[in-house]
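Of the protein chains in this complex, one is absent; all others appear in place.
As written, the chain order gives the labels A, B and C, with residue 1 at the start of each chain.
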Amino acid sequence: MSTGRLEAFSDGVIAIIITIMVLEMKVPHEGADLASLRPLLPVFLSYVLSFVYLGIYWNNHHHMLHVTKRVSGSVLWANLHLLFWLSLVPFTTAWMGENHFAAAPMALYGVVLLMAAIAYWILQRSILCKEGPDSLLAEAVGNDLKGKISPVLYLIAIPCAFVSPWISGGLYILVALLWLIPDQRIERTMHEHTETTP
Amino acid sequence: MSTGRLEAFSDGVIAIIITIMVLEMKVPHEGADLASLRPLLPVFLSYVLSFVYLGIYWNNHHHMLHVTKRVSGSVLWANLHLLFWLSLVPFTTAWMGENHFAAAPMALYGVVLLMAAIAYWILQRSILCKEGPDSLLAEAVGNDLKGKISPVLYLIAIPCAFVSPWISGGLYILVALLWLIPDQRIERTMHEHTETTP
Amino acid sequence: MSTGRLEAFSDGVIAIIITIMVLEMKVPHEGADLASLRPLLPVFLSYVLSFVYLGIYWNNHHHMLHVTKRVSGSVLWANLHLLFWLSLVPFTTAWMGENHFAAAPMALYGVVLLMAAIAYWILQRSILCKEGPDSLLAEAVGNDLKGKISPVLYLIAIPCAFVSPWISGGLYILVALLWLIPDQRIERTMHEHTETTP
Partner (left out) sequence: MSTGRLEAFSDGVIAIIITIMVLEMKVPHEGADLASLRPLLPVFLSYVLSFVYLGIYWNNHHHMLHVTKRVSGSVLWANLHLLFWLSLVPFTTAWMGENHFAAAPMALYGVVLLMAAIAYWILQRSILCKEGPDSLLAEAVGNDLKGKISPVLYLIAIPCAFVSPWISGGLYILVALLWLIPDQRIERTMHEHTETTP
């Protein structure tokens, strides 16, 4: 089976997850001055962080499926599993924002990120399994350093939330920045292939 | 007519249905500790069950349309009919979760699942009608054992909810597991076809 | 420009409109018996009616764009204009349902349907304008009897709502049934074309 419909469905779900998060920024019903927006600041900041995370997932998902040729039933389910954890992001984002980055919401945010990272890794493995070790994807993924560091950082951030939520927050931002530095592995690999095949 | 736009529209509706269910998990506005999440547990569990059901429908829909060549007006309406019943799943899921799996919500959940199963069967029949008995789909569907057992189990589960909601719940989980065991009929049929045509 | 992205965008908007209507069926927070569902009955009935209307629009839109080859800037805007009026359907549906089919909501429901019908007619004209009078679409649309009767029936239904909402309701159901009888003009035209070109 081709990847077309898998991509379309994932795009739909991720697009809705992103947009649903905005609904948590409740319009202040009383008060039309800029001061009435101040209580929304933590909600806005959590929205920005989660938007970046979902953007990273969409971007990496896009790159990965771009070099995938066929998908099997197990890949479909691995993908749904990833979407399940991502679908919980709006909930944890809202809980975190409304409670001004308190300990428990910060920890839960990390748990959902950790589960999503694991789900992404499972998806990657099940695609690699089908594509083979000599595939373009296997070469592009390489030793997958970022993919290995991120879960470790989440695992550190989760208990840290109960010591100081700021440590967890800093770690979540760090992981996001790590991924924002464009992941040019797949692009580079494809470029090399194009160059060697003139 | 080709199946492209039918798939895109169904993907859109199913993606939104899945994501809308998360909106029912209302963020606890007062309380930032893990204990305040406890009341959400039944809502979360119903979300997981419905997510799996919608994943199964998307998966089977994907497989079925993959071997469908053309769609007629009646197929478009049969598909909309299926989407109608699926669109009621977020409502029954929320009612079930918020009432801690009480009798009436459990029964209604089964009624909607039953109607969706019937709608899926009608869709399958109207596609088969167009594709013919010698089509790839007809071969793949075969005697459709799962498709026949599921409605029977729902029919048992609905009255059982008024005896003990746990029986219904168990039956809904059982049907989900039945389908989660990958439905490799279509994949197998296609594989055989590829093998016999070297 | 090809029609691909116009179709994808319209599918997205219509899919979301349909699903958003379900959100108006608020889960009864107190009461887990079937009796607590009774107040939801008018909301449910309006949902069914609007679902059918949006299904008809999606279906006709699908058929029309299927025989359209290229779209211009004015077609894009005519399409957005149609989507604007359709996007108001969830609002009028909810208002109608929650007020048990009172006069004003019934009339407003008709106004939005009327505007959507006019917008559809404008879209059809702007596509025909580009496709030409000898196009497949021009032949398929023909004298467009249904498209002419529907606005007339809406125009009757709107003032009637203030006499008896049941008359308007009956007229809305009548128009829906008129369109539900499969609009086989385009399918027939295409069929004939295929037959004459053996």
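The criterion applied here is as follows: contacts are C-beta pairs under 8 Å (C-beta built on N, C-alpha and C of every residue); 3 or more make two chains touch, one makes a residue touch a chain.
Just so we're clear, the structure is a prediction, and the values are computed from it rather than from any experiment.
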For subunit C, the residues touching the chain missing from this view: 1, 5, 8-9, 12-13, 16-17, 20, 23-24, 72-74, 76-77, 80, 83-84, 87-88, 90-91, 94-95, 98-99, 102-105, 108
For subunit A, residues in touch with the removed chain: 7-8, 11-12, 14-16, 18-19, 22-23, 25, 27-29, 32-34, 37, 48, 51, 55, 58-59, 62, 66, 180, 182-184, 187
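Keep in mind that, in the parts below, only the chains that are shown with their structure count from here on.
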Of all other chains, the one whose Cα centre sits farthest from subunit A: C
Geometric centre distance via CA averages, subunit C-subunit B, whole Å: 26
CA centroid of subunit A to CA centroid of subunit C, Å: 37
Contacts with 2+ other chains: residues of subunit A: 12
